[in-house]
Every structure is written in structure tokens, then in C-alpha cells.
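Missing here is one protein chain; the remaining ones are kept as they sit in the complex.
Up next, chain A:
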Amino acid sequence: MGWEETQVRGYSEFVRTAQSYHGRPIFALFCGDKDAEGRSWCPDCVTAEPVVRKELHNLPDESVFIYCLVGDRAYWKDPNNEFRKNLKLTGVPTLLKYGTPQKLVEEECFKAELVRMLFTED
């Protein structure tokens, strides 16, 4: 079977979902919330999302892509939010391979080459 995508919102939902896929390679893209028109408050996330989506076909078989909305701008700016505290995220967008130190942060997510490397190499 190829790869599959699931969308979550907020920290608890993210953790529950990641745990439910334990055993499979999990990649996650963290972005700022989107408004009613579907635009995120985070301009870099707006730039990164299409780049990442274009590379999704490179995901290894059996892997899971979790698209996670972290919250509104105020929540994100709080230095004690759960994503910062527990997942050690430092910025949005962050694209990472769950359970490994492999991640791309902010402008790194704009680079198709790097996204592809994250998805395809050990």
C-alpha cells in the first residue's frame, strides 16, 4: 500500500493520531490555523504547503503524512505551548520525520530538494 494523509488540529489530536500509527514511518507538517477562506495566519506556511504537497508522491510505502494545524497566532506565540515544550518545535512551518531528529524548519520547507531528501533518504 502507498502512503496516506490524515489531518489533525491541536496537540492532543496530533499525539493520539501519531500513536495510532505506531510502527509506520510518520511525517508531519505543522502549520498555523487557516481562516474561513482557507488562508493561514502564517505566511511561510502558505509558501511551504504547495512545495511539500508536490513532493508527497515520494513518500515511502506504508508511511503516514499528518497535516497538523497548531492553533491560532496567539497560541503559537506563547513560549509554553505544547508543541514548543513537548515536540521542541521552534517555528512554523516545520516538516519532520516523527521519532527522528530529521526536520526542516521555516525557509528550509520551501526547498523541494530538501523536502524530497527528508521523504526519501534514511
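Throughout what follows, contacts are C-beta pairs under 8 Å (C-beta built on N, C-alpha and C of every residue); 3 or more make two chains touch, one makes a residue touch a chain; residues count from 1.
The definition used in the following text is that contacts and distances are computed from a predicted model.
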| item | value |
| --- | --- |
| Choices "Regulator of G-protein signaling 9", "Thioredoxin reductase 1, cytoplasmic", "aldehyde dehydrogenase (NAD(+))" or "Transmembrane channel-like protein" - which one is the UniProt name of the chain not shown | "Thioredoxin reductase 1, cytoplasmic" |
| Candidates A:39, A:85 or A:111 - the one touching the absent chain | A:111 |
| Where the missing chain touches chain A, by residue | 100-104, 108, 111, 113-114, 117, 121 |
